[in-house]
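Yeah, one chain of the complex is gone here, protein chain that is, but the others are all in their spots.
Order of writing sets the labels: A and B. Residues in every chain begin at 1.
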Amino acid sequence: MGRYIARRLLLTIPVMLGASFLIFALVYALPGDPIRALGGDRPLAPAVVAQLTEEFNLNDPLWLQYVKYVGDLLQGDFGTDFRGREVLDTITQRMPVTVRLALVAIAFEIVIGIVAGVMAGIRKNGFFDNVVLVSTTLIVSIPILVLAFIAQFTFGLQLGLFPIAGVNDGWYSFLLPGLVLAAGSLAYVARLTRTSIAENMRADYVRTARAKGLPRRDVIVRHTLRNSLIPVVTFIGADIGTLMGGAIVTETVFNLPGIGRAVFDAVRAQEGAVVVGIVTLLVFVFIFFNLVVDVLYAVLDPRIRYE
Amino acid sequence: MSDPKLTAVGHDEVGAGGVTGTHDEEAGARQNSLWSDAWRQLRRNVLFWIGAVLGLLFVGMALLPAVFARGVDPRSCNLSNSNAKPSAEHWFGFDQQGCDYLANVVYGARNSLIIGLLAVIVILVLGVLVGAISGFYGGVTDSILSRIADIFYALPLILGALVVLRSGILGRGVVAVAIALALFGWMTAMRLVRSQVIAIKSSDYVAAARAMGASDARILVRHILPNAVAPVLVYATITIGILIAAEATLTFLGVGLQPPAISWGLQIDTGQSLLRTAPHAVLFPSLILTLTVMAFVLMGDALRDALDPKQRS
Partner (left out) sequence: MSTASTSLPSGPAPRGAGAPVLEVDDLRVQFRTDSGLVNAVNGVSYTVSERETLAILGESGSGKSVSAQAIMGILDSPPAEITSGRIVFEGRDLLTLPEEEQRKVRGPGISMIFQDALSSLNPVYSVGFQIGEMFRAHRGTSRKEAKQKAVELMDRVRIPAAKQRVDDYPHQFSGGMRQRVMIAMALALDPRILIADEPTTALDVTVQAQVMDLLKDLQRDTGMGLILITHDLGVVNEVADNVAVMYAGRIVERGTVDEVFGNPAHPYTDGLMRSIPQVEVKGGRLQPIGGQPPNLAAIPSGCPFNPRCPRRRTGAEAATGRDCVTDVPPLRLVVPGREAACHYSEEVFGA
C-alpha cells in the first residue's frame, strides 16, 4: 500500500505541473500589459514600470517565468499581486470560508443524498423511489446559477428564513449556499446509492444471507448497505475536491468571500499571480482527495489490493 | 466488479446458442437488436416524451424565434414600460429597457443551441479521436494522453473556461465560448471511448477479426467504435444540457457573450439586481433555461435506461 501511494504521488506531479502551467500560460500569455493597466488613466512612471516588470520577471520567456514561479512555490512563496499583497495571505484569509461551505455541502450530500437513495433503492419502483427519481432529475436539470436565485428568492426574500448574502451569521450563513452547492452532487449521490442498493439486493450473497436465516435488518444493513455504499463513499470523497473548485458561482451569487470569489475577482482583474496560485492550490486539493479516495477504496473493499 | 459475472452469463447464452454466422453479422445483429430494443423501451417512457417535446420547443424557438415571440421584435423597446409585470398582452412582461421580455427570452435560445451543439461536436471529435487512439494503441501513447486528460480534468469546467475566455486567446463571441467549454469538457468523452475500446479490443470477436487479417483501421471502425456509440450518445445528449447551462453561467460571470447579443445568461445577470422589485426578470430566462437543460437530461436519462441492458430486469 505504501508503495502504491508513493507511486500515485509521483504520478500526480506531472498532472499538477501540467495543470498549473496551463493556467500560468493562459494568464501570462495575455495580450495587453497588466502593469500599465494597473495605473488606469494615469500612466505610471517608466522607472516604476521597469521595476515592476523586473520584479514579476515579465521580460523572461514564458517557460523561464514558470520555472522561477515553481521554484518560489516550492519554498512556500506564492508571490505577490500587483498591489504588493502576498497571494498566500489572500489564500489563508479566504480558504476558511470555502472549506466551511464545502463541509456544509458534503454534510447535505451525506445526510439527504444517502438517506433518499437508500429508501428509494430498498423498494425499487415503489412510491418513494419514483419521488426520488423525479426530484433528482429536476435538481440535476436546474443550473446552479438558477438554483441559487430560486433559493435566494424563496428562502431568503419570500420566507425570510436565511440570509441571502455574506457570512455574518456564522454557520447559519452557509446553509443556503451549501445546499445550492451540494444540490447536483446530492442528486447524484441519491441516484448512485439507489442503483447500487437495488443492484446489490439481487446479488447472490444477499440471497445467501437470507438463506442463512439472518434477520432482515442484518440482511439489509450488513449485507446490502455495506457493499452498496462503497462507490457512494468514494464519490463523496472525490467530490470534496470538486466542490472547492466549483464554488465560484455559489460564492459569487451569495457574496461569500471565499477562494472561488477570490479567483473570480482575480481573473477579472487579470491578477495573474493570484489566479495561478489559487488554481494550483485547487488542483492540489482535487488530486489529493482523489488519492485519498483510491486508498479508501482499498480499505473498504478487500478485493482491491494495490501492489 | 460485477463484470466477470455478467460476462460469464452472456458467455453461457452465446455458447448455448452455438456459434453461427460470421463475426460481422453477429456484431451487426447484436447492434440492430440493441437499437430496436432501445427504441421499443424509449417509446414507452413518459419522461422521454416530456424531454423530446421540451427539446423540440427549444429547437423551434432557436430556428423560428419570430413565431414563438408572437411577432414582436426583441429590440423594439419603450423605456416607459421598464420592468413592467407580465400581462395578457406581454406574457413575460418587460425588461429594464422596456423591451418585450418574451421576445428577448425566445431570441436567446438560438445562441444557447448553437453553443451547446458546437461545443458538443468539438467534445465528441476530440473525445472519440483521443480516446480511440489512447485505448487502441495503449502503452506510452495511452499514458501520455491519459495524463493530459488528467491535467484538464483537474481544472473545473467553469474555472478553466473563465480563464481562457478572459485571456482573450480565443477572442469573443459564440465560437469562442463553445471552444472554451469544449477545451475543458472533452475528457469524460475520451475516457468513455477509451474504456470501451479497451474492453472490446480484447473480446473474442475482435481477436477473430484480427486472425482473419483485418487491419487496425478496419477493426476500429467496423468492430470497436460501433460499440462505443451507445454510451457516447447518452453522454452527448446530457452534455448538451450541461453546456447550455455552463454558457449561461459564463455569460452571467461576464466572460461569455456580451451585449448586444441576446443571451439568457445576460438576462439573468441584469435581472439579478432586480430580484426584489422585478423577480420576473430572473424568473423567465431561468425557467426557460432550466426547461431546456431538463429536456436534454430527460432524453439522455431515458436513452441510458433504454440502451443499458444491465438496467433491465
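By our rule, a contact is a pair of C-beta atoms (placed from the backbone, for glycine too) under 8 Å apart; a residue touches a chain by one contact, two chains touch by 3 or more.
Predicted model only: the values in this text are computed from it and were never measured.
Asker: Which listed residue (A:Q51, A:T92, A:Q158 or A:T208) would be found touching the missing chain in the intact complex?
Answerer: A:T208
Asker: Kindly state which of the options A:N227, A:T250 or A:T280 is in contact with the chain not pictured.
Answerer: A:N227
Asker: Against the chain that's been left off, what residues of chain A make contact? List them.
Answerer: Answer for chain A: residues 202-205, 207-216, 218, 222-223, 226-227, 230, 300-303 touch the chain left out.
One rule holds in what follows: only the chains that are shown with their structure count from here on.
Asker: Whole-Å distance, chain A centre to chain B centre, using C-alpha means?
Answerer: 22
Asker: Quick one: in the complex, what on chain A touches chain B?
Answerer: Residue list for chain A touching chain B: 11, 14-16, 18-19, 22-23, 26-27, 29-32, 137-138, 140-146, 149-150, 152-153, 157, 199, 202, 242, 245-246, 248-249, 252-253, 263-264, 267-268, 270, 275, 279, 282-283, 286-287, 301, 303.
Asker: Going by the contact rule set out above, which residues of chain B touch chain A in the complex?
Answerer: 1-2, 47, 147-148, 150-152, 154-156, 158-159, 162-164, 166-169, 241, 245, 248-249, 252-255, 265, 268, 272, 275-276, 279, 282, 286, 289-291, 293-294, 297-298, 301, 313
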